[in-house]
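All protein chains but one are shown in place.
We call the chains A, B and C, going by the order they appear; numbering starts again at 1 in every chain.
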Amino acid sequence: MTDFFKGIPQIIYEGPQTDNEFAFRHYNPDELVMEKSMKDHLRFACAYWHSLAWPGGDPFGGQTFERPWFGDTMELARLKADTAFDMFQILDVPFFCFHDADVRPEGANYAENTRNLEAIVEYFGEKMEATGLQLLWGTANLFSHRRFMAGAATNPDPEVFAFSAATIKSCMDATHKLGGQNYVLWGGREGYETLLNTDMGRERAQAGAMLQMVVDYKHKIGFDGTILIEPKPQEPTKHQYDYDVATVYGFLKDFGLEGEVKVNIEQGHAILAGHSFEHELALARELGILGSIDMNRNDYQSGWDTDQFPNNVPEMALAFYEILRAGGFTTGGTNFDAKLRRQSLDPEDLILAHVGGMDACAAGLKAAAAMLEDGKLEAAREERYAGWDSEAGKALLSSDLASIEKQVREKDINPLPRSGRQERLENLVNRYL
Amino acid sequence: MTDFFKGIPQIIYEGPQTDNEFAFRHYNPDELVMEKSMKDHLRFACAYWHSLAWPGGDPFGGQTFERPWFGDTMELARLKADTAFDMFQILDVPFFCFHDADVRPEGANYAENTRNLEAIVEYFGEKMEATGLQLLWGTANLFSHRRFMAGAATNPDPEVFAFSAATIKSCMDATHKLGGQNYVLWGGREGYETLLNTDMGRERAQAGAMLQMVVDYKHKIGFDGTILIEPKPQEPTKHQYDYDVATVYGFLKDFGLEGEVKVNIEQGHAILAGHSFEHELALARELGILGSIDMNRNDYQSGWDTDQFPNNVPEMALAFYEILRAGGFTTGGTNFDAKLRRQSLDPEDLILAHVGGMDACAAGLKAAAAMLEDGKLEAAREERYAGWDSEAGKALLSSDLASIEKQVREKDINPLPRSGRQERLENLVNRYL
Amino acid sequence: MTDFFKGIPQIIYEGPQTDNEFAFRHYNPDELVMEKSMKDHLRFACAYWHSLAWPGGDPFGGQTFERPWFGDTMELARLKADTAFDMFQILDVPFFCFHDADVRPEGANYAENTRNLEAIVEYFGEKMEATGLQLLWGTANLFSHRRFMAGAATNPDPEVFAFSAATIKSCMDATHKLGGQNYVLWGGREGYETLLNTDMGRERAQAGAMLQMVVDYKHKIGFDGTILIEPKPQEPTKHQYDYDVATVYGFLKDFGLEGEVKVNIEQGHAILAGHSFEHELALARELGILGSIDMNRNDYQSGWDTDQFPNNVPEMALAFYEILRAGGFTTGGTNFDAKLRRQSLDPEDLILAHVGGMDACAAGLKAAAAMLEDGKLEAAREERYAGWDSEAGKALLSSDLASIEKQVREKDINPLPRSGRQERLENLVNRYL
Partner (left out) sequence: MTDFFKGIPQIIYEGPQTDNEFAFRHYNPDELVMEKSMKDHLRFACAYWHSLAWPGGDPFGGQTFERPWFGDTMELARLKADTAFDMFQILDVPFFCFHDADVRPEGANYAENTRNLEAIVEYFGEKMEATGLQLLWGTANLFSHRRFMAGAATNPDPEVFAFSAATIKSCMDATHKLGGQNYVLWGGREGYETLLNTDMGRERAQAGAMLQMVVDYKHKIGFDGTILIEPKPQEPTKHQYDYDVATVYGFLKDFGLEGEVKVNIEQGHAILAGHSFEHELALARELGILGSIDMNRNDYQSGWDTDQFPNNVPEMALAFYEILRAGGFTTGGTNFDAKLRRQSLDPEDLILAHVGGMDACAAGLKAAAAMLEDGKLEAAREERYAGWDSEAGKALLSSDLASIEKQVREKDINPLPRSGRQERLENLVNRYL
């Protein structure tokens, strides 16, 4: 153990009545929920970037955190990794996630970046071996360095495309080597600041070509994880091409990749796109592209990505309800893409923020399972659409306007509305919480 | 002429210096812009619903307008039509648009609705013949009547689907008969209020089936106009399936209809979806589905559809710039889906609001044409992407990650960012205004 | 009993485990919470307008509800009142609230309006006598009729000011006669649509004069209830003068009325103004003007007043925590300014929506009380500011820049930041839920 978390105990489940801040009140890893352990349902992951690499800055202020591993050497990168694994173990999460730039010092060029990455991947490998920790996903940071300011795949400069492609290769290699279960693409700079200097047609084609190469490379190296796109509407870029789930789906269809690529949905990104988290989850489920989630909360009244730890259990319940309806995660999981408030300086804060988030998810999962097992919601929904299961209902969908019109005229079809019962169903949901 | 507009003169072009409120300052129908008359570029249409049918209510107050044609008889419907055509002629617009419910009294059932509609279509036909007015598009109102409260095509009750299909047929027939150039589908109730009572998968399938029937019926009757979907993210419904252009595109691809259906883009709807109008136009152009526009402005700071007459010329210029870059309208046009403020009670207000909106569009069009003809913006954009036209650039798009990575390593590709020059380009745009 | 709610039982408390939809799970009227009954803490009221008078329309659709009392006669107004009191009794709420326009038919002029109001007030008086129901507050609807389209007190036409003043008098008389505990002013049309036609200085002065007259009249007639202003930022009006609590406070200070008038805070209005509900409550408490609340929820992602029944208990807990910290209600209470979704057509929906809302409030109240009684949050807050209780801390506030600067220099004051512990406190709150 490093010194950073000294004095902080291993977090274990003590149940709802505990007074102990450093204990789970809802997350009980081996407890069965719908015949699967909570651990296997939730598949929690910590995000390296927010917890280990973020200095606490915001647009109007600099670093607030003082971490012993901040700095740009391989030695500090290893100290950071040591602390990271301490944290993962204290929290008993089975997974973690990283960008290349989170884990290795920035090099002077591609070759040095890759050497640094490979060294730290080696180090991770040993630690994963020793601890049983697993990699939920890896990804390339193609947005922080100034070379990416005008995009990575969608850059007007083909050399940036090339640099990005090489970097993605190195990160896919690293993810593959570490047995990662998914590889994620978040296009934080894939979009535009102003249409005035943008050729949207070219940029779309570039993005499509890059995605095809990623899929091809996956198959070439035998990586059997899932390729995931993470939608976000804007920020940092004024408009990002992967706006939301529906937009990503259209893009995948356009390039014929809807069978190869899924989505990693973040609550905060959903909200910034004007959707509820459960909307994005339900839509991805219906489109067959639900992959994984980035769990956080976003202040509905702050117009940027606040990436807060989740704490509203009723919201979690609605989210996990959609995930359970999709059959749960396969390669995906629940990654805390959440950061401490920049005033939360203490090591305890970092642990307890995760504890609270994990408990909120666990409580939500249990409520969602109860909703499904009870079946009242499903029954109400099925009853509402029952007409479509009749012969007449089924026939309608393959009919034509003229025939239907004839029917309407002949039978004087003049339907009366029926109550949608929204409030009753909302009351029902509250019973499980 | 009816009495309603008594004393209001025919609006003609008098140029920017005129002091006459009742004159165009920018819209000069026969003036050539990029070798086409302004009339043929802009293809202005008045919207029957806002101008003739809207009583001035809002969620906290009732009717403010007192129009002699308000009421539910065929006689009043004809008086409404008479006044409408007076207005179209005073404004010298070439087109108008309508929903069935705007133009005919509501009947007790489908048959009566259709009889009423057919009678008024007959009446329209005579008036169009007499005046040369044309129909830009027709559409069915499948959202105001209580039977549609839970959706039309996407209703849980198949009878509502049937009633909707029949109504669409009658409206397509009407549009076809009147030589309409497009047929529009706006799904104001196609979406959900709460996921709790909604089966999104079924509803999507229902919407797809209905759209397929519409396309089939178009071909069956030989209607050679364009089928248009009008995206809107929400309002009245909490979530609408046709959220924005990208969402509609994904939907069309899913049902294989992207070659059959285009979009009718409204500025206000774009804004409510978090996009600029020009974004939606540019995206539709790149996807090959740009059809027509609903012109209005939306208060950026009111979170609902304010449907105001457009008045900000710089915004119009950016919009028409994207339309001109797409080659201009074919069957589409510029429909004022804009309504008077409910305090603007006088007949003069109705005329002058259109005059101001038409002038704003005309001024925007002229600025957009100047931008294109000058070519400085295009040149700057092309220069920015010039690297992609080189052999190396072109080769990149059909390469693969491993080969590119090798290149990056070998040539130590380490690109430096170049200025995006946004402010210079914004200054440039201001020169044409 | 009227027929409307036939078959719906009296709602009683059955506890969290009940399966009965028609029972309270948390609201137990006589249960003591912090030594006061829940009934006296919460002081629930039903809103006549949404539940009895609203037809279910929205900006894109008309009436969906079909109520036997809809219409414009005194007889129907009495049927409406009968049904209202049935509902109040089924729900066992102690209070109700109304606008004049909710309860009486619209007359042809002021005199007829007032006659109608007086007749129904008489009728209410008998029913209140018989049932023990009380009036939480009365108010005048100065926004629905077209005469108010440009404002009531702030209208450019002094005759509208006069009509409004007379109407307020009649509503204050009615409220006084019925023993109302507050009188509310909501300025839905007091604001502007466009600055171009608005004299903000005059309108402010008019609003101040009217408020002064209201306060004077209260004293004249010996009404000992509280005068309340209800802030809202916009909708229906583009900008409303009573934007939020802080704005109302500045206005009261300007006219020297901060000791005479308090605020009625609505969750939905707080959200539309960019604030959390608890912010507005805490601010009003600190400014000494917290009066009463309008309880609902607003969809954070719909930009208009959605007025939904509350259902998120964690949000309720934070709200009642601020109310309890203010010492609880005196003349104020918890009015459900919430309306059914327009698809919720059935009488059961109306009852159950209130049941769910009352339970959400009750659960929130209990959690808030537990938070306060436990004292951990208060202790953490006090510890955080403890430095200000030291002699040095106290002295600082009455010092001056030059003296303080001397101290900073001499003692080399160079403070280090301390953790704000936000996530720990959020976890703590979740313990009480």
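Following the convention adopted for this analysis, a residue touches a chain if its C-beta (ideal position, glycine included) is under 8 Å from a C-beta of that chain, and two chains touch if they have at least 3 such contacts.
The model shown is predicted, which means the values in this text are computed figures rather than measured ones.
K.L.:
Quick one: which of C:117, C:282 or C:323 touches the chain that's been left out?
P.N.:
C:282
K.L.:
Among C:2, C:89 or C:422, which one is in touch with the chain left out?
P.N.:
For the chain that is not drawn, the touching residue is C:422.
K.L.:
Which residue among B:77, B:265, B:355 or B:401 touches the omitted chain?
P.N.:
For the chain that is not drawn, the touching residue is B:355.
K.L.:
Could you pull out which residues of chain B are in touch with the chain that's been left out?
P.N.:
21, 25, 64, 271, 274-276, 300-301, 309, 311-314, 340-341, 343-346, 348-349, 352-353, 355-356, 359-360, 417-424, 426-431, 433
K.L.:
Counting contacts across the full complex, list the positions on chain A that touch the omitted chain.
P.N.:
Chain A touches the missing chain through residues 56, 58-64, 143-146, 148-150, 188-189, 193-194, 234-236, 238, 272, 299, 301-305, 341-343.
K.L.:
If the missing chain were put back, which residues of chain C would it touch?
P.N.:
Touch with the absent chain occurs at residues 109-111, 146-147, 149-150, 156-163, 165-166, 168-170, 172, 193-202, 204-206, 209, 213-214, 216-217, 220, 233-234, 239, 243-244, 246-247, 249-251, 253-254, 273-276, 278-279, 282-283, 286-287, 318, 322, 377, 380-381, 384-385, 387-388, 390, 392-393, 396-402, 404-405, 407-409, 412-418, 420-422, 425-426, 429.
Basically, only the chains that are shown with their structure count from here on.
K.L.:
Taking the mean of the CA coordinates per chain, how far is chain A from chain B in Å?
P.N.:
Each chain's C-alpha centroid was found; their separation is 35 Å.
K.L.:
Which residue numbers or ranges of chain A touch two or more of the other chains?
P.N.:
274-276, 417-418, 420-422, 426, 429 - these are the residues of chain A that touch more than one other chain.
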